[in-house]
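Showing chain A:
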Amino acid sequence: MSTPALELKGLKKSFGKAEIIRGIDLSIGKAERHAIIGPNGAGKSTLFNLITARFPPTSGTVKLHGEDLAGLEPYQINRKGLSRSFQITNIFPAMTVFENVRCALLWAQGYRYSFWHLVARSHSLTEGAEAILDQINLLERRNLPAGTLSYAEQRALEIGITIAGGADVIMLDEPTAGMSHSETDYITDLVLKVTEGKTLIMVEHDMGVVFGLADRISVLVYGEIIATNTPELVRADPKVQEAYLGAALEAEH
Partner candidate 1 sequence: MTDQITTDPSRPAERMRAGSLSLTVGPWIIAALALLVMPFIFTSNSALTIMNQMWITVIFALAYNMLLGQGGMLSFGHAVYMGLGGFFCMHLMNYIEDYGLAFPLPLLPLFGGLFGMGFAMLIGSFSTSGAGTRFAMISLGVGELIAACSVIIVAFFGGEEGISGDRTYGLPFFGVEFLKQIEVYYLISFWLMLSALLMYLFSRTPVGRMANAVRDNPERAQFLGYSARWVRFYSFCASGFFCGIAGGLFAISYEILTEENLNAASSGVILLVTFLGGVGFFFGPIIGAIAFTLLQTVLGLQTELWAIYVGALFLATVMFFPGGLAGLMMMHVPAYKLGKAGGLVVPYIKTLVPAAIGILGICALIEMIFHYRHGATGDTEMTLFWTTFDSHSILPWIIAAAVALFGIGIARATAPAMKEAWDEANTPGGAS
Partner candidate 2 sequence: MKKFTKLGAASALSLIIGASAAFAENIKIAFIDPLSGPFASTGTNGSHQFEFAADYMVNQKGGVLGGTNFEVVSFDNKMSPKESLIQLQVAIDQGIRYVVQGNSSGVANAITEAVEKHNKRNPDSRVLFLNYAAVDPALTNDKCNFWHFRFDANADIKMDALTDVMAQDETMKKVYIIGQDYSFGKAVAASAVENLSAKRPDVEIVGNELHPIGKVKDFTPYSRKIVASGADAIITGNWGADMLGLGKSVIENGFDGPIYTYYAAGSGMTAAFGESAKGRVRLISQGGINPIATEEARATYKAFKEKYPDGNIDQSRIFNVIGMLKTAIEAAGTADDVVAVANELEGMEYDSMWGGKLFMRPQDHQLIQDMNVGVHTDENIEFDYDNSGYGVLTESTVEMAAMDSPTTCKMKRP
């Protein structure tokens, strides 16, 4: 078996006395679409933040393509090919839609901290950004300040920014939170389209989205993973039924 795209071993996180993540082992293969579900307060977002070094873990390791990420800053992790979105929309609201995407392309295209290139002169930047905008259907909005977009459009933009850098491991934190049905479908299709051939890890509440997208699902309850399996088997798992899924499924139907 080849090196997993992302591998977590014994990951723990405590805030003061409260242990939020209580020892997580998880391995996610290349090009796998993996969903993490669980009731509110289970620690899903915290898990995301641990992986991307927004918080340092109390103990345990995170490996990306077999490489330990301990001690790296978020931007260094990003440069290694891991990109994420946020639960609360996290874009550059004052900049235009086009610029939001273009900024996401800069590092990937090797501009680094250049002060001798003019961004407007670079065809690859402009074309790259337009291609992304085309993918997320925001080409017509390109010159509007991102903050003036509708909520669904902002979420789409966030996904666009997340994938723009060409990272091969994409982490999406509740991409469809707070959306109507039609908007959810739009985002689901979008996620399917843009993560083609990439490793996807997502936290999601909407079971429709989860079962439509994921190859495998992990169920996180009180800081522990109680099951990791294909959607069908997870759905059938009595432990999951008991802890979480039953109620959620009932609510959905």
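Convention: a residue touches a chain if its C-beta (ideal position, glycine included) is under 8 Å from a C-beta of that chain, and two chains touch if they have at least 3 such contacts; residues count from 1.
The candidates were selected such that all candidates are chains of the complex that A comes from, given by their letters.
As the structure is a prediction and not an experimental result, all values here were calculated from the model.
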item	value
Touching partner of chain A in this complex, picked from 1 or 2	1
Residues of chain A that touch candidate 1 when the two form their complex	52, 54, 73-75, 78-79, 83-84, 86, 90-96, 98-99, 102-104, 106-108, 111-120, 142-143, 145, 147-148, 161, 165
